[in-house]
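Reading through the structure tokens given below for one structure.
Yeah, one chain of the complex is gone here, protein chain that is, but the others are all in their spots.
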Amino acid sequence: MRHAVLERWARGSSPFHRCDSRAKIVALLVFLIALATANRGLPLFACGLLVLLVAALLWARVPVWGALVRAGVVLPFSAVFAAVSWLAGDPARGASLSMKSYLSALAVLLVISTTPLPVLLRGLGAMGVPHFLLDVGQFLYRYFFVISEEAQCMNQAAAARGATVRQWTPGGQRFRASAGALAVLFARSYARAEDIHRAMLARGYRGRFLLLDAARFRRADVLFTAVASLAPLALRIAVERALP
Amino acid sequence: MHIPDGFLSTPVWATLDVAAAPAVVYLTRRAQRSLDENQVPLLGVLGAFVFAAQMINFPVGPGTTGHLVGGALLAFTLGPAPASVVMAAILAIQALVFQDGGILALGANITNMAVMGVLAGYLPFHIWGATKWRRFSLFAGGALSVLVSACLALAELLISGVRMPPSVLSVSLALFTVSAILEGLITLAVMQALERIQPRTVHQPQPSKSPVLAAVALTAVLLATVGVLFAAGGPDGIEKLLKLQPASLHSTFLSQASAGILGLLLIYGACLVIGRVARHRSL
Partner (left out) sequence: MNPLIEVRGLHYRYEDGTVALNGVDFRLEPGESVALLGPNGSGKTTFALHLNGLLRGEGDIQVCGLAVEKQNLPAIRRKLGIVFQDSDSQLFMPTVVEDVAFGLLNLGMDSASALVKARAALETVGMTGAEGKAPYHLSAGEKKRVAIAGILAMEPEILVLDEPTTFLDPPGHRSLAELLAQLPQPKILITHDSRLAAALCNRAVFFDRGQVAGEGPVDMIVARFGWDLAWERSKLRF
């Protein structure tokens, strides 16, 4: 599964992995904004950014080809809009959509495959995002796989009893069976949440999650933030200067 | 509909990021206050449920399946503010881990699906949930949450100048309508099943709150959605008619569009404020 691969990559060790997540978040935002606001000389700029990202992937010892392919998850969506744009007589916009969405996805992929999600969420918390929201996100991620497995089991059990998608009527028996399955899954999830809460209380939870270690922003992180942020900006200035 | 990065124009994504941030902070605080202690695990696990529920297939037509989106269902069981928080968390995780939806576009996606979609989904239930129209309100809530989110997304894309000839537009709207109806049906069916197996998980709408206020808010949300869609779609047509230079029309257009979106958000903000004032005065 996709996320399993990304998780494995995120557990690697490279200088990139060791950078503070806040540094990576800042650099990512600068990259995305530089890309999103670019219009002149976009193809050239996009190529330059691609080179930058590939270099970063190499430095992070993340499989480059794997990353390039996985970032393509956004392409089907963009392809449709690109095709429509092209047919409507605006091929430039179509190309722009595709390039920008792909490179943005690749940049995010770079960050998520070098930073475990809980660490990333913690970095966001240190930057001012409400902790409650991040804690919900953390739990969401933790239990997504558990509940997905339960959902799959229910799907398989239903399929084993001959339920296939043959009946067309929404409101029909098959439909109501699926709704019933969802309701059961909901009830089980609700009950699980109560179990988790009891387990939390049993070990002294008083309403706040306390951190085991507070990440410190080192000089290396400052350097990284500076370089990683300036690179796309410098590239863009260079490209726009080079244009007639 | 998760909008990736690179589709929205800068005024659009920037405005929505700026607007969504305080909305999320506000909703997070409200959510914390409104539930009992076990909020974090409850919201997190139910968010995981919504994610996972998308795997359960519902027959839609010969050989095709649809799935639950979940905003309205969350609103009916947790209340609107917690539901918004869960949806926002889901969208953030989807953007980060699955690159489903952009990062700069998170403000737009959160506004569409976590804020406006949840609100539009909850309002019919708020107005009619305690009356004999309950079943209809469950269906309407599900349908509206998807319809409003999708229309807002479409509007934002149009305003950003993404090309959409009338044929594509009508196909999109048709697809949205089908998805909306499906969501309504699934939401209704799941809620009915839930009420049979575990009734206490359903959030009870307080009948004492002013239904007039809620009806006003609902109308505002719908008008705003339709209005923005019109404003977005309109100039595209005008452009074709007058065959003007896209660039020149674009600039005034962008400012109009930004104004349109700001207007939408102002309406929403006004409703929130009115709602709070009304509550303090027990209207």
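Letters A and B name the chains as they come in the text, with residue numbers starting at 1 for each one.
FYI, a residue touches a chain if its C-beta (ideal position, glycine included) is under 8 Å from a C-beta of that chain, and two chains touch if they have at least 3 such contacts.
Every value quoted in this text rests on a predicted model; they were computed, and no experiment measured them.
Asks: I'd like the shown chains that the missing chain touches, ordered by label.
Replies: Computed over the complete complex, the missing chain touches A.
Asks: Just name the one of A:Pro76, A:Gly204 or A:Pro244 that touches the chain not displayed here.
Replies: A:Gly204
Asks: From the list A:Val30, A:Leu44, A:Leu68 or A:Val146, which touches the chain that is not on show?
Replies: A:Val146
Asks: If the missing chain were put back, which residues of chain A would it touch?
Replies: The list for chain A reads 7, 11, 116-118, 138-139, 141-143, 145-146, 192, 195-196, 198-206, 210-214.
One rule holds for everything that comes next: only the chains that are shown with their structure count from here on.
Asks: In whole angstrom, what separates the CA-based centres of chain A and chain B?
Replies: Here chain A and chain B have centroids separated by 21 Å.
Asks: Touching residues of chain B toward chain A in the complex: what are they?
Replies: Of all residues in chain B, those touching chain A are 4-7, 10, 13, 24-25, 28-29, 31-32, 37-49, 51-53, 55-65, 68, 73, 77, 85-86, 88-90, 92-93, 95-100, 102-104, 161-165, 168, 182, 185-186, 189-190, 192-194, 196-198, 201.
Asks: Can you name the residues of chain A that touch chain B in the complex?
Replies: Per the stated touch rule, the residues are 2-3, 6, 28-29, 32-33, 35-37, 70-71, 73-74, 77-78, 81, 84-85, 87-88, 90, 93-94, 96-97, 99-101, 103-105, 108-109, 111-112, 117, 120, 130, 132-133, 135-144, 146-148, 150-152, 154-155, 165-172, 174-176, 178-187, 189-190, 192-194, 196-197, 200, 207, 209.
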